[in-house]
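Here the complex is missing a single protein chain, while all its other protein chains stay put.
After this line comes chain A, so read on.
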Amino acid sequence: MPISSSSASANDQVAYNEGLLTQIFLHLPAKSLIRCKCVSKQWHFIITSPHFTRLRTPRFNPARGLFLHCSSFMINPFHQFVPFTLENPISAPVHKLSFIDDPSRIRILQSCNGLLLCCSFRVPEPNKNYYVYNPTTQQFVTLLRPGGERQITKVVFGMELAFDPWKSPHYKVICTRRSELDPDHHQIEIYSSETKKWRVSGPPFPARYDIGFAYTGVYWNSAIYWACGATSLRFNVEQEKLEKFSMPCINNEESRVAYYGESCGYLHLVQVYSRQKLTFYNIYEMKTDGTEWLLKYQVNVEDVVDAFPHMIRHYLEPTDWHYFAMAVLLVVRGEKEEDAFMVLHIPRMVIRYNLRDYTFYKLCEFGNTSTQDDNYGFEEEDEDYEVPVTLVSLELDRSSAFQYIESLYSL
């Protein structure tokens, strides 16, 4: 028996009450919410509103997996999804990165707080399309070309996405291109999702050919970071200002940057200690004000080498930087200290390495068996494709691994 005869009106009070629905919706997982958009126009409106998206964005929203871009001159490119937990792994948010029928296929350029910046793959610049894509909601937009109709911007060096749902409901795209005034200068142009327009930002600056603007930019704390030796650059997106920033221990010529990237509001940099100690990693975190690097973790991944000796390149000197075929793909932080881990890549495998207790385990293995696993892998078009197994070579590097962060942000 119902509690009261007024149930019908109580139903109305809930079913059409925006405040109450919002509170219920906040407890629903993303996939259920996406389905609920289908219930009615009002429900669709609430779920896609910037207000709800903001409420739904957790303060700590660590990556749940990685999109790995696998390609070489031998193979057609495809993206593989690797979830970060073995117990209860989340399924790939998308099976194919084919949200649009781009004849040249699509490549991810950058992952930024839930959105992916993508572009046409292996297409020369003037014909290249750029997309902003949300893999959780599967919405995308095709960006206008910078430079407008004048088409002055034939040479684009890099595109970077700047999106922080906690700071603004709008995203920006920062384009670094050749200056039309002087071929030895670069020019920055900014696209804003608010105005839906590109505009030139600041004066041209002397070209930096040492920075690969294309895949290396990391957005953190309102700025795009391009780490590159002693005079690394960052572009403050709010002040539209290019600045230099220092790298840790640049006086130590024996150290090497293995990775830098962002997770949960922290900018990390992983440094290989020295040629003599190739398994020693220093993991730095940038101070909140962006002025200096603080040493956060020090780990020795010797155990990983012992467990997977196939990464050793015996044909090289043990002091060669490339003696171990190992790459850091990602450093992930969470709400709690013990949630911190590092994602390593060694030939044919992706390893999760806990930064607190130094335990590690294999997240996935490429090769004959795992790429056929429908749960994890998604390929573009070539359904029966297999990764060729070449010993002691890495299939991936930092610029081919992209965090998957759940976001309900509506494009």
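The rule we apply is simple: contacts are C-beta pairs under 8 Å (C-beta built on N, C-alpha and C of every residue); 3 or more make two chains touch, one makes a residue touch a chain; residues count from 1.
Throughout what follows, contacts and distances are computed from a predicted model.
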- Among "4'-phosphopantetheine phosphatase", "SKP1-like protein", "UBC core domain-containing protein" or "Exosome complex component CSL4", UniProt-listed name of the chain not shown: "SKP1-like protein"
- Which of A:137, A:179, A:255 or A:271 touches the missing chain? It is A:137
- Item | Per the touch definition above, residue among A:19, A:103 or A:183 touching the missing chain | A:19
- Message: For chain A, which positions touch the chain that isn't shown here?
- Response: 2-4, 6-8, 10-17, 19-20, 23-29, 31-32, 34-44, 93-95, 137-139
